[in-house]
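A single structure is presented below for examination.
Note that one protein chain of the assembly has been removed; the remaining protein chains are unaltered in position.
Labels for the chains are A and B, by order of writing; each one numbers its residues from 1.
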Amino acid sequence: MNFNRRAINTTTTALAVILIIVIIAFAAYAAIGVGKTTVTETETISTTVTGSATTATATVAVNECPGTNITLSSYTPPAGKISLTAGGSTFVNPIMQVWVAAYGNLTENEAAPVLINYAGVGSSSGQMGVLANTFAYAGSDAPLSASVLAGYKSSGPMLQIPEALGGVAIFYNIPGVSTNLNFTGPVLAAIWNGSITTWNDPRITALNPGATLPSATIVPVHRSDGSGTTYALSTYLATQSPSWASTIGVGTSINWPTSEESAKGSSGVAGLVSTTPDSIGYADSHYALSNNLLSADIQNAAGKYVAPTVAGFSAAAAAAASTLSTNATATIVNPPASAATAYPISTFTYFLVWANQSNEATAWALANFMNWVVTYGQSYSTGLNYSPLPPSTVTADQHLVSQINFNGQTFTCP
Amino acid sequence: MAVGSLKRRGRSIVDAGFRDLSFAFAAFIVFLILLYIIEIGYHSLPSIRAYGLSYVIGSEWNPPREIFEVLPEILGTLASSIIALVIGVPISLGVAVFLAEISPRGPRVVIGPVVELLAAVPSIVFGFWALLVLVPQVIRPVEHALSASLGFIPLFHGAASGYDLFSAGVILAIMIIPYVAAVSRDAMQAVPRSQLEAAYALGGTKSEVIQMSVFGYARSGIIAGIFLGFGRAIGETMAVTLVIGNSLEFKASLFAPAQTLASLIANDYSETIGVVQVSAIIEAGLVLLALSLLSNLGARLILRRFVKRGAQLL
Partner (left out) sequence: MNARRKLVDRFWIAFTLVALVLALAPLASIIYYVTVKGLAALNISFFTHNFSQVGTEGGIANALQGTFLVVLLASAIGVPTGVLSGVYVAEYGSKRYGEIVRFLADVLVGIPSIVTGILIYSTLVLSLPAPFRGYTAFAGGVALGFMEIPIVSNTTSEALRTVPNSLREASAALGVRKWRATLVIMANALSGVTTGILLATARIAGETAPLLLTALGSTRGFQGWFQAMETMTLFIFQNATSGTPFLVEQAWGASFILLITVLGINIIVRIVTRRRTTFV
């Protein structure tokens, strides 16, 4: 066969060479193996608001029952890497990423390293994922409603395990304002329902005599995706404004009244507020800190203006301790006046995971990871502006985690 | 001779095999388009049965309350694409005319490909640049100026924060320019020289010649190009999601945030829980598919008519 010589010419050769070089370069890159996980046990974020960052004690073995001298049941997982995909709340994302990376590092030399990939896609998407079994577990700041759960055939209960305690910060970007403003619940409700439209509205200036507020139009920003943070904020605003619950509602997606801006994810809201003058938004307090945005001090039931700090979240949880003992997913917003230092928009955030698992290695990995999170994982909390879980919650959580099973085989400490 | 005996046996097996193999792969294209329509249609059925016509007529999208209505998103899709055409088509035609009629040969060889390079930029890079450069530095000042001076016109109501329908329209306009310009330029370059020479002979200036001969002759090609640009605009997701403000309400104002079908899907695809509700988001994909098929079919049919006509006249 006589190929036309002209066809195999410089053009084709050049193209072929380029193609081969590009392919080899990428293949080499992929083969070398990729990247280190970037979080070490000493990973911290410097904060301008809260105090010290802590490091975790990294030398503890992962299958020890903390606080006891008991080691785990002698169950050995099948050898081999366990890769899990999980997703959900962006509220918990900052600390969740630290947890999965740290746990991956801790287990990497074990027979069965546990490598979890958590995607911050919002609480609603997380709930959907775990219900549809596209996520091994979900992070959610909103409890899973019984009616939604009933719509899914399941072979057992869905465990809702409080994993972190934080607060919804209200942050803003007002040119010329460089201080933390004071807000009350009713004023916040009025901003987001459109009754207050400019920054120099008397209701705002009355709370902030020292600040010069411009006459610019306020641009409120909310979450475009189903959000547990929205759930927490709307639950709080419903207690502050009589009409809020009926006109706008409480939930992960609500009837934001005016044609307001919205963005996907907590980071999207923080990002939009960063780039939009005169805007105001809400997200877990960590996002305000990492974006250098100012957070507001919110007036609590005791009349004090409280910043979104670790101490404030702990005080709110402490005030709700008796309710939480019977209902672990009860809301803790709007603590009573007896909690003088409580931050009014605090909230827990939860692991959602099926108790009955269909894969042995996955069940083992989930149980041990969650057990580690609620105990040793809490030492990362204050460095990222979350409060450590109260001891009673930790005990209850370990009890829940011990219900994770594969065909009745459980994996962790009692 | 071995070869001769093969020939005498009739068609060779390899021949038939090769033909059948490539036939099979070509059939895959037919299969693929059927797959789109049937799969997406099938998975939308629970939602179609549950919500019926209210899906495309109603105006509330509220997954927790199980209300799925996408009229605001349909309007947002159409509005942003029309704005893109209003801004982008004149620019594209100007570029096409320049490249086809005005530019000397040297610059044309460089400028033409550079314009087409715009089509190669990934849409997420467009969106990212728009989010952090175009909107804050160009669009927001323009919006504030318009809002301050002409704010009484309903079209310019709204907070003018920059992340709104207008910005989506502008970024879409930029993205469709290479498509509309390239197709229009091809159409203009197909005009026979005799037409141009006749017009010049009648004493026309360059722009008059272009208006008389080029636009008239190339009209259907240009229209096909506009349809192509429109089809591209209604389907764009990433650039639009980042700058459109993601509001679930459609307001007839350029400076109010909005939502398109594509950005709704990108925001909410994983939010819905339950068979009917998941099917509601897939139905949004079905509506978008239908819109894009209509637009593309329109463009292709006109283009085929144009090619036929051109072939006749040439």
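Basically, a residue touches a chain if its C-beta (ideal position, glycine included) is under 8 Å from a C-beta of that chain, and two chains touch if they have at least 3 such contacts.
As the structure is a prediction and not an experimental result, all values here were calculated from the model.
One of A:268, A:335 or A:388 touches the chain omitted from the figure, and that residue is A:268.
Touching the chain that is not shown, out of B:125, B:148 or B:252: B:125 (per the contact rule at the top).
Although one chain is not displayed, its contacts with subunit A can still be listed: residues 1, 3-4, 6-9, 11-12, 14-16, 18-19, 22, 26-27, 29-30, 33-39, 43, 45, 81, 83, 85, 87, 93-94, 97-98, 100-101, 104, 115, 117-121, 132-135, 263-265, 267-268, 270-275, 287, 290-292, 358-359, 384.
By the touch criterion stated above, the residues of subunit B touching the omitted chain are 7, 12, 14-15, 17-19, 21-26, 28-30, 32-33, 35-36, 39-40, 43, 90-95, 97-98, 102, 111, 113-129, 131-134, 174, 177, 179, 181-182, 203, 205-208, 210, 228, 231-232, 234-238, 242, 262, 265-266, 269-270, 278, 281-282, 285, 288-289, 292-293, 295-297, 299-300.
Note that only the chains that are shown with their structure count from here on.
Taking each chain's centre as the mean of its C-alpha atoms, subunit A lies 37 Å from subunit B. Here subunit B touches subunit A in the complex through residues 62-64, 131-132, 135-136, 158-159, 161-163, 241, 245-249, 251, 256-257, 266-268, 270-274, 278, going by the rule given at the top.
Subunit A makes touch with subunit B in their complex at residues 121-122, 124-125, 127-129, 131-132, 148, 151-152, 217, 219, 224-226, 251-256, 259-264, 272, 275-276, 278-279.
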